[in-house]
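One chain of protein is taken out of this complex; the other chains stay put.
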Amino acid sequence: MSWITWPFRFIGFWAWFALEMVRANVTVLRDNLTPGQDSTPGIIRYSTRCRGDAELTLLASLITLTPGTLTLGTTTQAPGAARVPGGRGEDADAGAPDARYLFVHGMYQADAEELRDLVHDLESRMLAAVRRQGGDA
Amino acid sequence: MMIGIDIAIGIVVVAWLASAYRILKGPTEADRAIAGDLLLFGMVALVALFGVRIASAATFDIVLVAAFVGFLGALSLARVLMRGKR
């Protein structure tokens, strides 16, 4: 990964995102045009790997732009800090000291893990596309 | 060819009426606020489409200003929902 491949990674990411938008739009439209509701809404706390406000803002905006998912907000507070005992999610995020969290609302994922996988996939592709030296650097 | 633009105008007007319905009906304040947001975006799209229809030179200036300040509407609605708290 280097400067040379960066423009191709960048363009490739937007092509992938456009396809993903179409797919999500079809899901929303199918639910809306058929009688009844088959959405399974929920909110997850997602631990991001973004560095800096620019990457975090881009990820939050991309989540909001995708039909069916929505960013509700962000926090630096570790999970469990104000959590009632026995609540969900105490096992999921260990949480680095300076970790940032996004709250993501999803409509067509069966459970929290499926939505977490979706956001994780989007984040990995986005970081690989915007960072000059590649996503894992 | 303008018939295509006319079709687009018709579709956006229907979307506009739908969000007006949600403002009148909407059970919670958040529903009304988000319908108002869609109303603004529909207005911007209508300005762009009508500008093509009447071949006006000022079209994209108006849309540019709307894109600059449009998000302030959503932010103020969010503040109104919070009753001024943050």
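For clarity, chains are labelled A and B in written order, and residue numbers in each chain start from 1.
Here is the rule we go by: contacts are C-beta pairs under 8 Å (C-beta built on N, C-alpha and C of every residue); 3 or more make two chains touch, one makes a residue touch a chain.
Everything below uses one rule, namely that contacts and distances are computed from a predicted model.
A chain of the complex is left out here; the name its UniProt entry carries, from "Cation:proton antiporter", "Phosphoserine phosphatase", "Peptide ABC transporter ATP-binding protein" or "ABC transmembrane type-1 domain-containing protein", is "Cation:proton antiporter".
Considering the complete complex, the chain that is not shown touches A, B. Contacts to the hidden chain, counted on chain B, fall at residues 1, 4-5, 7-9, 11-12, 14-16, 18-19, 21-22, 28-31, 33-35, 37-38, 41-42, 44-45, 48-49, 51-52, 55, 59-61, 63-64, 67-68, 70-71, 73-75, 77-79, 81-82.
Contact between chain A and the absent chain runs through residues 21, 25, 28-29, 32-33, 37, 39-45, 57, 60-61, 64-73, 77, 79, 82-84, 87-89, 103, 105, 107, 110-112.
The definition used in the following text is that only the chains that are shown with their structure count from here on.
Between the Cα centres of chain A and chain B there is a gap of 27 Å.
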